[in-house]
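I have placed the structure first, in the form of structure tokens, so that the comments after it can refer back to it.
Note that one protein chain is taken out, while the other chains of the complex remain in position.
Naming follows writing order (A and B), and every chain is counted from residue 1.
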Amino acid sequence: MAEEAPAWVTELRLVDHHCHSVVGGELDAAAFGALLTEAHLPTVRAPAVAEPGAPEGIDPFDSKLGLAVRRECAPLLDLPRHAPAADYLARRAELGAEEAARRLFAASGTELLFVDHGYRGEELLDLDALAALAHAPVAEVVRLEAVAEDLAARGVSAEAYPNALAGEIARRAETAVACKSILAYRYGFDVAPTRPAPAEVALAAERWLGSPRGGRHSAVPGAEGRHAAAVAQGRHAAGVADAHTDPDGRGALPLTDPVLLRHALWCGVDAGLPLQIHTGFGDSDEDLHRANPALLTAFCRATQDTGTPIVLLHCYPYHREAAWLAQVFRHVYFDVSLASSYAGHRASELLAEALELAPFGKLLYASDAFGLPELYLIAARGFRRSLAEVLGGWIASGEATEEDARRVAGMLAAGNARRLYRV
Amino acid sequence: MAEEAPAWVTELRLVDHHCHSVVGGELDAAAFGALLTEAHLPTVRAPAVAEPGAPEGIDPFDSKLGLAVRRECAPLLDLPRHAPAADYLARRAELGAEEAARRLFAASGTELLFVDHGYRGEELLDLDALAALAHAPVAEVVRLEAVAEDLAARGVSAEAYPNALAGEIARRAETAVACKSILAYRYGFDVAPTRPAPAEVALAAERWLGSPRGGRHSAVPGAEGRHAAAVAQGRHAAGVADAHTDPDGRGALPLTDPVLLRHALWCGVDAGLPLQIHTGFGDSDEDLHRANPALLTAFCRATQDTGTPIVLLHCYPYHREAAWLAQVFRHVYFDVSLASSYAGHRASELLAEALELAPFGKLLYASDAFGLPELYLIAARGFRRSLAEVLGGWIASGEATEEDARRVAGMLAAGNARRLYRV
Partner (left out) sequence: MAEEAPAWVTELRLVDHHCHSVVGGELDAAAFGALLTEAHLPTVRAPAVAEPGAPEGIDPFDSKLGLAVRRECAPLLDLPRHAPAADYLARRAELGAEEAARRLFAASGTELLFVDHGYRGEELLDLDALAALAHAPVAEVVRLEAVAEDLAARGVSAEAYPNALAGEIARRAETAVACKSILAYRYGFDVAPTRPAPAEVALAAERWLGSPRGGRHSAVPGAEGRHAAAVAQGRHAAGVADAHTDPDGRGALPLTDPVLLRHALWCGVDAGLPLQIHTGFGDSDEDLHRANPALLTAFCRATQDTGTPIVLLHCYPYHREAAWLAQVFRHVYFDVSLASSYAGHRASELLAEALELAPFGKLLYASDAFGLPELYLIAARGFRRSLAEVLGGWIASGEATEEDARRVAGMLAAGNARRLYRV
């Protein structure tokens, strides 16, 4: 199917409105495998000893995503389609990670990348290096909670914090295309939808930053959420220094207070750029049902006259609920990224479900790729295949003309993102 | 596919067990477009100036529903299938709305319409005019909250209200086929499932009607829910008269108190007619997740021995949960209306999902059409196409015989509604 996709699909250039950067350098099998799963614990092949929680090891390639690496990426590394995982990893090492990445990015047909570099950024290539590797311009997405934690690490006082955060986000937004919230990871969407009162924020900031050690803490590198936060808090409580992340022996200071999270979110609303919100599919730091975008209905109601578009990321398995939000609120947009990469050929079903209610101008393409250049290629291939299958199906069944289908394909691939982000 | 549907599908006459009436008179492009979406704000084509929340206008025809108008309706107005939207609107104006409506209704093959006229009824044709246009008998569905608000507008006292509402609903039920609750719009399903105690109802009625201005307020015309209610309350608070809806300058009095909503709901149970409940897909006045029919499980348990059937309307994207309720409770029925119209050819997938758990005797056809005669036709065409695809698929795959498939088609199209509503 992918091979037979019509030219109006294969020739589309993509705007990837949400992704991360890639790991620099070579990866061994365990590290590569760990980047093929949203599980926190390392998944290794056939471990010699039984481990807690896994009677035997489960091969990370035994998944739709693992099949996709062998199917989509192997030929670009001069191997047969469906080459065994071991052959793939050996050939990748032989070519070198950089050459492999260049080939994979080139084949993805991505012309523009919007990158959230606030998560484990120190483990990944910086944006310039990514742009060079991808041969495509890269624009930045401001991760609100990371900005807050940077401020805290730099010793901002509790009194200054509320305005300082607003100012810093506004400043960062000047050179960015979007802001992004990870409220789902840090708490959940079961918070008040409204802007918190200044007095509430002041109190919460005092709790967070007012303690003797508070303002001196370093930020949490790579704190995607509760898991990292718990690890960091554990280190803090134990007074343990972490040589890699915390060279000065200071504890970390993750932002998990719901009032401060709402404050950061509304600073994002005020920044005026499209506001991306992580929803649905993510790692085990979140409670999935508390990341259901439908829980943001009241927040969408509260922001509908602000002029700030809301962009729901990922959404799976709640993408039909996200599509409803995009249907009933003019300022709501969404994607079905990440799950679409994991789901293999089922990505077309996810696209079809998303388009049941979504106005065609509201759905965007994204890879949400992280770490592996393979994931940008797999996302792009899966997206093109889905367009060919779903929109091609419109034509075949007479649901729409070829002209309409082509036009909608262009909107989903790049046009909607260009209009929304004004790029 | 629609063209090739077998005669046992195309010849079926439909009972539309839940719809509204149509707008009388001509519509311009903006008004027509606004009736193709569940968004509140007008969606217009390519606006000259940017509007808050929408960097550029999004064409209301750029949706599955917009495609369906061009695909299904254009040929009935003597245009080619997939004619451009502008051509469609021009031809519709040329023919006149009434002639267009006659053609669309006739092609829908609907033999009986159950109409909820309690929502924006004053903007729509009355039931006699609708019956004449549709060449089909029309029966009434009593909208419980509208009856309560009518009583309030007529100055009922707080003391009299509880019994007066019960009496008025019972009276209205005598000439109706069903009652209907919009609890989902006015509050949500997170209420106690039980009949409220008389003392609670008395207190709540006193709060609602006992204030000096309370009993004199006019009802809210077209109050589908929170949005309209908020607008009305805003007017009330500001003491502003609305020339169209409130000629006497009196404020409006929407029913939003959860105790009174439960009281109205149980008056509906007592009326003995099938009790329709809006669930799932609707406009932005509701919180979608609080309209999940699964939240009504305890209410279904509480009503299972009353003799009153519960009929869950729309349900999407929670139609699998609704099907579960229909599976485990003998008195629960449901439909997948509204979303089926919006979803284009994906309506067949919704039907297939609904039939995973639903006993065949529990699923009904409805259009939930509102305003545009196009929506009755699109719903009917989509339903026939879905029957052809899903039940035709049973035959093709050997899941059922043609005789069984035909029989089930007849149950879904009309038989279940005739048995349930005793018509």
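One rule holds for everything that comes next: a contact is a pair of C-beta atoms (placed from the backbone, for glycine too) under 8 Å apart; a residue touches a chain by one contact, two chains touch by 3 or more.
Source: prediction; values computed, not measured.
**Q** Using the touch definition from the top, which of B:Glu321, B:Asp335, B:Asp368 or B:Glu389 touches the missing chain?
**A** Checking each option in B:Glu321, B:Asp335, B:Asp368 or B:Glu389, the one touching the absent chain turns out to be B:Glu321.
**Q** Using the document's definition of touch, tell me which of A:Arg207, A:His345 or A:Arg407 contacts the absent chain.
**A** Of the candidates A:Arg207, A:His345 or A:Arg407, A:His345 is in touch with the missing chain.
**Q** Mind pulling the subunit B residues that touch the left-out chain?
**A** 292, 294-295, 297-298, 300-301, 304-309, 320-321, 324-325, 327-331, 352-353, 355-362, 393-394, 397-401, 404, 408, 411, 419-420, 422
**Q** Which parts of subunit A are in contact with the chain that was left out?
**A** 1-3, 37-41, 43, 51-56, 58-60, 62-64, 67, 71, 81-82, 281, 283-284, 286-289, 316-317, 339, 342-346, 349-350
We adopt the following convention: only the chains that are shown with their structure count from here on.
**Q** Just how far, in Å, is the C-alpha centre of subunit B from the one of subunit A?
**A** 37
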